[in-house]
Each structure stands twice: as C-alpha cells, then as structure tokens.
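All protein chains but one are shown in place.
Naming follows writing order (A and B), and every chain is counted from residue 1.
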Amino acid sequence: MNYYKIVSFCLILLLFGCGTNSTLESSDEENRDIELTKISASNPTAQHPSNQAKEELKKYDEITTIKAVNTDKDLLIAVEVHHHDRFKLANIRKELTKELEKMFPEMKVELTTDKKIILELDQLENKIQAESFTKKKLEKEIKKLIKLSKEQT
Amino acid sequence: MIFFWAFVVGGIICVFGQIMFDIFKLSPAHTLSILVVSGAILDGFGLYEPLIDFAGAGATVPITSFGNSLVHGAMAEAEKHGLVGVVTGMFEVTSAGISAAIIFGVIGALIFKPKG
C-alpha cells in the first residue's frame, strides 16, 4: 500500500511540473526556407501591415509558414510551426500574439495556427494578387475567416 | 508527420489499455473507465491539449479524449457562469461519440441480424 502511495505522489508531482514556460528562439538568418508571399501595394486595402508582420515573424526559428491578410481594422495571421514544436503550440500562440499586438496597437490582431485557416488564407492571398478586392468584399471575407477560427464545436 | 505521430501515440494509449487487460487483469469496462478518468485528469493539468496538437487523431480517437472534452465543456461554461457551469456545461463540446454510438446502435439493430 505504501509503495502505491509513493508512486502516485511522485506521479502527481511530475504532472504539476510539466507545465513549463518556454520562450521562442529567434535568429536573424535571412536565408531560411520559409513559405510566405508578400502582397503587392496595388490594392484598395493596403497590405502593408500584413507584409510587415510576415517580415517580423520570419525571424522565429519555429515557424515554417506565414499567411497574413488585413483590413483597415483587423489583422488575420495564420502560422505553421515545425512538427516537434507543436507541443508548445499554445505558448507560441500567446507569445506571438503579444508581439504582434505590440507592433500593431491600433489594429485587432487574430493569430491562429489552424490548418484550415492556413489553407483559406492561402487561397485568399492568391485571389487578392490576381484580382483587386473592394474594401467591403475583403472585410466580409476576413470576418468570415475570423469567425471560423473561433468556432468551438 | 502528423500521420506518423497519430499512429504512434494512438498505439501507445492502446498499449496502456492492453497492459491493464493482461497484467492487472481488469475487465474492458474497468479499463475504459480508468482511461476516461485519466483523460480528464490529464486535461486538468493542461497536458492533454498539447498532446492533441502534437498527435492529432492519435489523441482524439482513443476514449481518453472523451474525458478531455467533458472537462473542456465544464471549464468553458464555468468561466461564463461560475460554479454552476461545471454541472451544466459538460456535454456542450462533446456529444458526437455517444450520440453516434446510440443512433448507429439502433440503426444496426434494425438492419442487422444477430449471429448465433
């Protein structure tokens, strides 16, 4: 009986200790393989914030893919990380969101790591490059995607 | 990558179940109950969500994810409505497993004939 008590006590200590805070590694290597496309400036809604955000996020080692689109008020970013970093995904999301909110205090930043949003944003970015979107249309699309990223069931 | 880890993590959880069958000689009902409770406990410590992020279906398909979803539903509701939410919010996020099992159970009973 004593043996089981000791084992379960150690197990509980271990479980408590498993919640660690990690910080992201950032490097200034410019020649890294990272998937992102910058949207040209010939657009009703300038994609400067998105391009800026992509430049900023490129510095982080963990990130492999960045997709971002913005309206005047919202900035929607989707990132993908290396698979072995996915254990700390919640932490990465929190830290990146903080970074971006510091960078763009006047915009509402939505950062997601969801695969579906990455796929949708990829399509949206290509569409924006090919044809120019009106402000209203872009806003509608972004709102739709933000709503999708917040669904729980 | 995620396909590989789904396979491995799902397999490991099933090995835990097999150990409970063979070494501790527990019945399936005991084993599954222990696994569901373990899923709930792991989510209490915040360890099950990272496992889902890492292994995808390898963590959502075993029965342990049922315990995880129940705790999630309870916590989400408790944030909105306080302690009462712990009781009322449990099945808000999950009902797929139970509903599907019951519905397809009745349909199965209608379509299939019991074998001798």
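In the analysis below, a contact is a pair of C-beta atoms (placed from the backbone, for glycine too) under 8 Å apart; a residue touches a chain by one contact, two chains touch by 3 or more.
As a convention for this text, contacts and distances are computed from a predicted model.
Q: Out of "Phenylalanine--tRNA ligase alpha subunit", "ATP synthase subunit b", "Stage V sporulation protein AC" or "ABC transporter permease", flag the one the UniProt entry gives for the chain missing from this complex.
A: Protein name of the absent chain (UniProt record): "Stage V sporulation protein AC".
Q: Give the labels of the shown chains that the missing chain contacts, considering the complete complex.
A: Looking at the complete complex, the unshown chain comes into contact with A, B.
Q: May I ask which residue of A:E56, A:E95, A:D114 or A:E139 touches the chain that does not appear here?
A: Candidates A:E56, A:E95, A:D114 or A:E139; residue touching the omitted chain: A:D114.
Q: Please identify, in ascending order, the residues of subunit A that touch the omitted chain?
A: 114-117, 119, 148-149, 151-153
Q: Pick out the residues on subunit B that sit against the missing chain.
A: Residues touching the hidden chain, for subunit B, are 2-3, 6-33, 35-37, 40-41, 43-44, 56-58, 60-63, 65-67, 69-71, 73-75, 78, 82-83, 85-87, 90, 94, 96-102, 104-109, 111-115.
Rule of thumb we're sticking to: only the chains that are shown with their structure count from here on.
Q: How far is the middle of subunit A from the middle of subunit B, if each middle is the mean of its Cα atoms, in Å?
A: Distance between chain centres: 28 Å.
Q: Provide the residue numbers of subunit B that touch subunit A in the complex, in ascending order.
A: For subunit B paired with subunit A, touching residues are 1-2, 5, 41-42, 45-47, 49-51, 53-54, 76, 92-93.
Q: Which subunit A residues qualify as touching subunit B in the complex?
A: Per the stated touch rule, the residues are 15-16, 18-19, 83, 86-90, 152-153.
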